[in-house]
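Left out: one protein chain. Kept in place: all the others.
Then we have chain A:
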Amino acid sequence: MMTKFHDNADARNLQASFDDWNARYEREIGRDRAVVNRSGIEVRPLYTPLDWSEDRYADDLGMPGEPPYTRGIYNTMHRGRTWTQRQLIGLGTPQDYNQRVRMLLQQGATAISLLPCNSGFRGIDCDESPIPLLGTCGTVVNTVDHMDAALDGVPIDRISTAMNDPTPFTLFAFLLGVAKRRGVPFDKITGTANQSDYISHYVANHMFYRLSQPGARRVFVDHVKFCREHVPNWNPVSVVGQHMQQAGATPAETMGLTLSTAIQYAEDCINAGMDPDNILRRFTFFFDISISFFEEVAKFRAGRRIWARIARDRFGAKDPRSWRFKFHGQTSGVDLTQQQPLNNIARVTAQAIAGIFGGLQSMHTDGFDEALACPTEASARIAVATQNILREEAHLCDVIDPLGGSYYVEALTNEMEEKILEVMDVIEKAGGMYKAVDAGIVQRMIGKSALAYQNRIESGAEKVVGVNCYQAEAEVQEVETYRPDRAAMEAQVAEFRAFKAARDKRAVSAALDDLARAANGSENVYEKVVDAALVGVTHGEIIACLRRELGFGHPQMVA
């Protein structure tokens, strides 16, 4: 006969048996160390039905595809369709990018992304930038021609595209220009404006074109409106928690700030006359996946639950598609180390598993050399292979939400939810995200947490292999670093100058006049951005015009 270990099902017996175990545990371990996760939640050595019971299953979990979507936003989740393998890439000239993107598609990537050169973030074109800085961290894309070359041979009507494309979304305008040239109808364009979150740029990574905040807000709303009217399968909104977590916010703070930002954007669009059900189903999210494994899983499960309730109860959206918290996860570069860089492959693997168990829809895995430079082709291949191995060999997609029902993960999901709601409450009391940012509240929160985390590493409370423990004696870094070919870059700039000289100058200045007029009036500004791109107006010219009309924005520095 089988021994029955748990015949004491009622809670009192459970409490008694837990107390017995706890006494034995304490006797054996002596003085226990306190374990606190990055969000400040104390993690206990054991979780039992005393910490989470199935009584609230229907309300708090439900089935996959059922609100509040804790177990996943789709009925079939990764068993039906795994995540989109979307590697963020950007390097060199449009031709360099094209070569890399074709290689990744051949290796199993199922969607593409494009990061522009950092010179673009300065709001200038390649001809105004120092050559050594061109294309080192992103691709030089200043015109429709550049975009066409970057996407040569890439079927934009079948491949989903994501653009690191802050307000005023010039890259997307160039993509639409390419679609026009190739005869691809706009409703065939799918993908995400994955850096549309101007607030996160302003408070966290500052990778934006420095339009004033009110200007960015205006263009953002017009862009959403334009996309909903003309590019129905494009996701114009991606709320980016990644920036805040990379800048130092804890996972719980990140989720809270991200959801508060999403609320702000939804309100702005609704106030501009858009219908909640029309816009919310096109809201997407973008997160960092740190190596704090269970905390990340709980962060995503809790975030999904909170958003479903907000979309349904606060905004009154009726279509279940509007309640779904769709997100892209990127393994966190902040956790990667320059020391013993190959170790980063192990880190990325752990982060990726957290993202998969967290129920993501799209993923980027970092190259192991991202703590050194832009990934090389070899490291980019390993990053994609990591996803393939986890899916095909480790069988991580066989079961939906495999950690669901774990006493620990469910209790942690609840505790993370509480912490997240606390952060959202702070923002709500400040009058919403826009005002909280104006008051410096968000920047201060992020800065404080960044310093606290660094202190934890310095004190050894947080261990980082190869950095504050298990250091190698002599660090030999035999990693190739990517740098674009300077001669090719000079040729690119020369070609760009020739293009500008040969343009129809009257059409260019008329388009810029239209853009300026729209910025000062009530026409849709984004419509004019697209029109300008189509007649050859460049990235730098569009930004310069909008900065002039809508104001230049310096991020506020908060101590």
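What we mean here is this: a residue touches a chain if its C-beta (ideal position, glycine included) is under 8 Å from a C-beta of that chain, and two chains touch if they have at least 3 such contacts; residues count from 1.
One rule holds in what follows: contacts and distances are computed from a predicted model.
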Which of "Acetone carboxylase subunit gamma", "Glycosyl transferase family 2", "Carbamoyltransferase" or "Cobalamin-dependent protein" matches, in UniProt, the chain that is not displayed: "Cobalamin-dependent protein"
Touching residue (missing chain; options A:113, A:136, A:492 or A:538): A:136
Contact residue for the chain not shown (choose from A:246, A:290 or A:349): A:246
Contact residue for the chain not shown (choose from A:385, A:439, A:467 or A:488): A:467
Sole contact to the chain not displayed, among A:70, A:85 or A:119: A:119
Of A:176, A:372, A:400 or A:442, the residue in touch with the unshown chain: A:372
Residue numbers in chain A that touch the chain omitted from display: 118-119, 121-122, 129-130, 132-133, 136-137, 201, 205-208, 246-248, 334, 337-339, 371-374, 447, 450-451, 454, 458, 464, 466-468, 477, 479, 481, 554-555, 557
